[in-house]
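Let's turn to chain A:
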Amino acid sequence: QGRDNVQVAGSSTVLPYASIVAEAFGENFDFPTPVVESGGSSAGLARFCEGVGENTIDIANASRAIREGEIEACAANGVNEIIEVRIGYDGIVFASDIDGETFAFTPADWYQALAAELPVDGEMVANPNTSWAEVNADLPDQEILAFIPGTKHGTREVFEEKVLLAGCEETGAMQAMMDAGMDEDAAEEACIDTRTDGVSVDIDGDYTETLARIEANPNGIGVFGLSFYENNTDSLQVATMSGVEPSTETIASGDYPVSRPLYFYIKKAHLGVIPGLQEFAEFFVADEIAGPDGPLSAYGLVADPELAATQEAVANGTTMDAM
Partner candidate 1 sequence: MNDMRTMDNAVNHDTKITARDVHVHYGTTHAIKGVDVDIADRTVTAFIGPSGCGKSTFLRCLNRMNDTIPGALVTGEIKIDEADIYDPRVDPVQLRAKVGMVFQKPNPFPKSIYDNVAYGPKIHGMARNKADLDEIVEKALRRGAIWDEVKDRLHAPGTGLSGGQQQRLCIARAVATEPEILLMDEPCSALDPIATAQVEELIDELKQNFSVVIVTHSMQQAARVSQRTAFFHLGHLVEFGETGKIFTNPEDSRTESYISGRIG
Partner candidate 2 sequence: MPTLPIVLIVLAIAVAAYLLARSRAQRAAAREGRRLHSLPNYYGWTGALYAAGPALLLLAVWLVAQPVATRMAVWPVLEAEAAPNAQPALLMADVQRLAAGIDAAVASGRVPAAEAGDIPAEELRELMAGQGVALGSDVTPATRQAALRWRGLSAGGDLARTLAVIGLALVGAAFGVSRAKPDFRARNAVETAMRGTLIGAALLAILTTVGIVLALIFNTIEFFRLYPAAEFFFGSTWSPSFGGGSELGILPLLWGTLYISIIALLVAVPIGLFAAIYLAEYAHKNVRSWAKPMLEMLAGIPTIVYGLFALLTVGPLLVDLFGRNGALGVNWMQGGTAVMTAGLVMGIMLIPFVSSLSDDIINAVPQSLRDGSLGLGATRSETVRQVVLPAALPGIVGAVLLAASRAIGETMIVVLGAGAAARLSMNPFDAMTTVTAKIVSQLTGDADFSSPEALVAFALGMTLFVITLALNVVALWIVRRYREQYE
């Protein structure tokens, strides 16, 4: 008996968007509502690459691009033709308790607040900063306590690259380290190495956990997805980064620096054979859904300026190696 519904699995970051699309798809098409599982990008891609056939999923959501090793693993199991679809961007924001102080950060502030060691006169010393005011006199005198994504999250990578590393370069710390004899890789490592004295807390869970922690500890500053923040403006206030307030507009325009693309991957072998798969994929990236005025954007997705190209690729079934 044939499977008649589309099966999607993967990133919990993409899940909300996928569920909105799936719901609308189920309402407006004769196909059954697709099943969207969560479980993480990695687990989703792992199942995606399990092989071809009804007992494997059709689409993997990912909050990062598929990696080389994964493509190989896919190929080894016969999943050769993969269509990559970028659905938009996820803005990453820094927010704190609504009743607390207001912050305006720069990447440099974060680097200096969270780095494990800072270069002082060519020597690496353990980070001595305990208050944001010590980092930057313009910031409130509030103890440093940051809830940052754990290393299982792709967001962490973005955070390291676009905040810590950028801050490290901005402050000249990177240069100082290299001057002190470190090679570039080691210096980069040192830049993104966060302190372990309890000031920087890794969150392996979801944004709700980060929020709960801020509620339990109002001095904390957390890292959230834009959509999450927008749904919780009653308890969170957002900080500006380098003077830019995060919003779908500022992120789409590239003014706000911290964001990452979100993807889903389609198994081409299933196109045309799993009922509704093609339609679902096209519906997902249609303007009325993923465009700037669509429900995804309303929910917090930053629409992809190159959506048209994506739509075309989906319609043509352009696979990755063909790109």
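Picked so that all candidates are chains of the complex that A comes from, given by their letters.
Operating definition for what follows: contacts are C-beta pairs under 8 Å (C-beta built on N, C-alpha and C of every residue); 3 or more make two chains touch, one makes a residue touch a chain; residues count from 1.
Not measured: the values here are computed from a predicted model.
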Touching partner of chain A in this complex, from 1 or 2: number 2
Candidate 2 partner, complex, touching residues on chain A are 1-4, 11-12, 39-43, 45-46, 49, 51-54, 62-64, 67, 69-70, 72-73, 77-78, 145, 150-157, 160, 188-189, 192, 196, 198, 201-205, 209, 212-213, 215-217, 269-270, 272-275
